[in-house]
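What you see is the complex with one protein chain gone and the rest in place.
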Amino acid sequence: MPNDSRELILRRIRKALAVTAPARHLVGAVTGPSGHPPQDWLPPVPASEAERIALFEKNSLDLKTEVRRCSDAAAAASELAALARENNWKSIGSHRFALGNEAVSALGLPVVFTDQPYETASLERCDAAVSGCDCLVAQTGGIMVTSASAGGRVLSVLAPHHVVVASTSQLLGDLADAFAVLRKHHGSPPAFVSFITGPSRTGDIERILVLGAHGPKKLTVLLVQA
Amino acid sequence: MSTESVQFHRDADRLTHDLRHRALIQKALGGYYIKRDEQKKKYTDWQQARASAAAAKYEAVNHLDTYLIELSDKLAARGTKVFWAADGAEAADYIASVARGAGVKRIIKSKSMTGEEIHLPQALEKAGLEVVESDLGEFIVQLRGEPPYHIVFPSMHLTRGEIDATFQKKLGSAHADTPEELTMIARNVMRQKYCEADMGISGANFAVAETGHISITENEGNARLSTSLPDLLVTIVGIEKVVPKLDDLAVLLPMLATAGAGQNMTCYNTLLGGPRQPGETDGPREFHVVLLDNRRTALLADPEQRDALHCIRCGACLNVCPIFKNIGGHSYGTTYQGPIGSVITPHLRGLQSWKHLSFSSSLCGACAETCPVKIDLHHHLLQNRRNAIEQKPVWWEKPIFAGFAWFMRRPGLYRFAAPMLRLAAPVLHAIRGQDIDPLSLWTRTRDLPVPPSQSFKEYWRDRNAKR
Partner (left out) sequence: MKITLFIPCFIDQYYPGAGIGMVRILEKLGHTVEYPESQTCCGQPAFNSGYWDEARSVAETMLDAFRDAEVVVGVSGSCGAMLKVFYPELFHGRPREAEAKALAAKTHEFSSFLVNVLGVGDLGARFPAKATFHDGCHGLRELGIKREPRELLKHVRGLELVEMKEAETCCGFGGTFSVKFPEISTAMGEVKCASILETGAELVISNDSSCLMQIQGLFDRQGQKIKSLHLAEVLAQF
């Protein structure tokens, strides 16, 4: 390891911080209503599951995330089969996860499993990726994934169509709730976490929205009733 | 005037006369204002959210040493190699040596203003490495050999026709009419690059001390791909990007999206804390995080302006700045444009050479009003002006202001200003706008008001005389 400037930089910082900076533009107490934390200033999140599902669906509509409600695992399997037919999938990428195992094998398609050593080139040729997730976030319409919950770092971003199979019991209120899940289930939060909020997009050309810039052009959530 | 200042005046003069550019930028930002306002309305309390965000950054910046150490330790615990770079050259040298050591030939890069700041792509190319910008806007300006126009929207100044021409010329692609077609061309080119690259380079929007993660905010997915596919990853991050707790991101990520792009959240917000861990089947096997100073500690040492380090690089201040909208991003001639650039560039690159950026503002305050972390931007411009003049008064200005002060302290003398103005007015009017007109800086483009028959002081004396 080459010698770096750690000590020099820390010295500079400590010297600079010897003088206090005024905080006059900050409001004194920044706790939210009823002593809750600052995220309470964000758009409000309803309390009931039904309202949260409705909010997640509304956000998804704005984001162009497709949400298909499924009454149970069997319904999810037939929705997945429908997706495969509608979109003419020849091969898919996936991993082994409780909510998806049956549905994925029932497709009868070649599967590149990314929870074991795999060839990037094979995954790149897949038409779709089917994964699980850690949780869904109602406030943003987002999906939190980690390597463990979504088959690695690449699966959910490489294929042109990403399908998430999730349970309504995974639907949380806001990002702070999602971070709490991260701490609870993973102890020291894992090396890779991503919040996916809609299909990939860009506005770089004349500020006009185009979907599918580099990541998936289509994002579908199969929301299975718990 | 410094050479930078001369160039600035030239470029600004040219762009302010470019009505096509003016209309293009107005149109490009029109949609942003609407979406931003819609999104802000949804907040329970946007002003309180700003205060929370400001408080989180204040805590981070004012205990920077503590949090950087915590960040570094937590990253290292997962096998990340952390390198502290005092300046741009040190950072670029380190990254080049990492690349050389691993026999890297092809680099895929996601957006990093910090990388721009230290001219990293150029340094790597000089070392014989291919560096491809994966972000669509950055890719376009890279092909054109231009710097980014805006820290968030690098190709905002270009029409689809111009982009199509560039793609045809540089990629040999077929003619494409729509933004959709052009985006697909870039997508197809890039997919090859992601899979072939030996090394990825990324920037970071935040760095979480509590958990040891860098955080990347994007819409396209190019950063996720650049940081997941290659075997080797280097992330460069300014030391001021640190935030104390993971929960701080619960407020900062939505606010960055709202202020920066009028979105609820951007498409991908990714936390990276280490290379491929036991149990992971993909991801880089080697992960380096380069913490960059490059004169951020100098800004830190100015307690009056320290809050400029709170900046989350959302670009909102650029989007509301009437100067930015009229002169365009390239006129600034430096990495950080708009109000934040005008505040920090004199600190990062030299006060006397770059003070003109702090002077070229009407101080309207729209920037400070919009800043999601409540940086006192327009007042910092005033402070930079004061500092520049204290250090080195402008030789011909000093006597003028000394004369101004001398005159204004003498109300007896000042009484005669009005009659003088009335005498001079017809002459000035006759020569207005011409070279011999001493007020030509005004009258080249605008008329002056006709002095009234009575000043207020004269009216007041008359009124008292009558009573």
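Note that the chains take the letters A and B in the order they are written out, and that residue 1 is the start of every chain.
Just so we're on the same page, a contact is a pair of C-beta atoms (placed from the backbone, for glycine too) under 8 Å apart; a residue touches a chain by one contact, two chains touch by 3 or more.
Computed from a predicted structure; not experimentally measured.
Taking every chain of the complex into account, the absent chain touches B. Screening B:7, B:44, B:66 or B:326 against the full complex identifies B:326 as the residue touching the chain left out.
For subunit B, the residues in touch with the chain missing from this view are 9, 12-13, 16-17, 22, 26, 322-323, 326-327, 359-366, 368-369, 382, 385-390, 393, 397-398, 401-402, 404-405, 408-411, 414, 417-418, 421, 441-442, 444-449, 451-452, 454-457, 459-460.
The criterion applied here is as follows: only the chains that are shown with their structure count from here on.
Residues of subunit A touching subunit B in their complex: 1-2, 4-6, 8-10, 12-17, 19-23, 25-27, 30, 32-33, 37-44, 59, 62, 114-118, 120-121, 124, 140-142, 147-148, 152-154, 157-158, 174-176, 179, 182-183, 188-208, 210, 212-216. Of all residues in subunit B, those touching subunit A in their complex are 27-29, 31-32, 42-46, 48-49, 51-56, 58, 61-65, 68-69, 72, 77-78, 81, 83-86, 90, 94, 97, 134-137, 140, 153-156, 158-160, 163, 179-180, 182-184, 186-187, 190-191, 194-195, 211, 213, 219-222, 224-225, 227-229, 239, 246-247, 249-251, 253-254, 261, 264-277, 279-283, 291, 293, 297, 300-301, 303-304, 306-307, 374, 376.
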